[in-house]
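Complex shown without one protein chain; remaining protein chains in place.
Up next is chain A:
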Amino acid sequence: MALNATSKLLRSASPIKLLTASYHPNVIDHYENPRNVGSLDKKDDNVGTGLVGAPACGDVMKLQIKVDDNGKIIDAKFKTFGCGSAIASSSLATEWVKGKTVDQALKLKNTDIAKELSLPPVKLHCSMLAEDAIKAALSDYRIKQKNKDKTAE
């Protein structure tokens, strides 16, 4: 009896309204159909790996890029442990860096990601983490290339 009353109460609280109050459709889209999940060979000289965040903080993002000889990003993969916004931000980031040059990718800003996903104020930090992940991956790639040049000399 008591259970019935509770479930009626829950139903009357209109779950649909509650759902629309949480995440923007763009976030849900990326969360439910994340693009480019996976890994690239981190030992490959043409692959840059960025790992940001920390488990203790709640969010970890791994973003990898593969760059061809012309400096163009031909592939990007990510794995993220974190909230829906963090997952969506990194998914979107991989989508956006693909096809860009390294320099173009560096110009990608957290504000662009936040805008596309309509992130609320508290979730802006997730888009910042995605920007950091891109920068870390690009920096890793550049360090690898420099070391390669050195050994070639």
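Rule of thumb we're sticking to: contacts are C-beta pairs under 8 Å (C-beta built on N, C-alpha and C of every residue); 3 or more make two chains touch, one makes a residue touch a chain; residues count from 1.
In this section, contacts and distances are computed from a predicted model.
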Protein name (UniProt record) of the chain left out of view, among "Ribosomal protein S5 domain 2-like protein", "CTLH domain-containing protein", "ferroxidase" or "Ras-related protein RABA5d": "ferroxidase"
Residues of chain A (touch criterion as defined above) contacting the omitted chain: 50-58, 60, 110-111, 114, 120-122, 124-125, 127-128, 132, 135-136, 139-140, 143
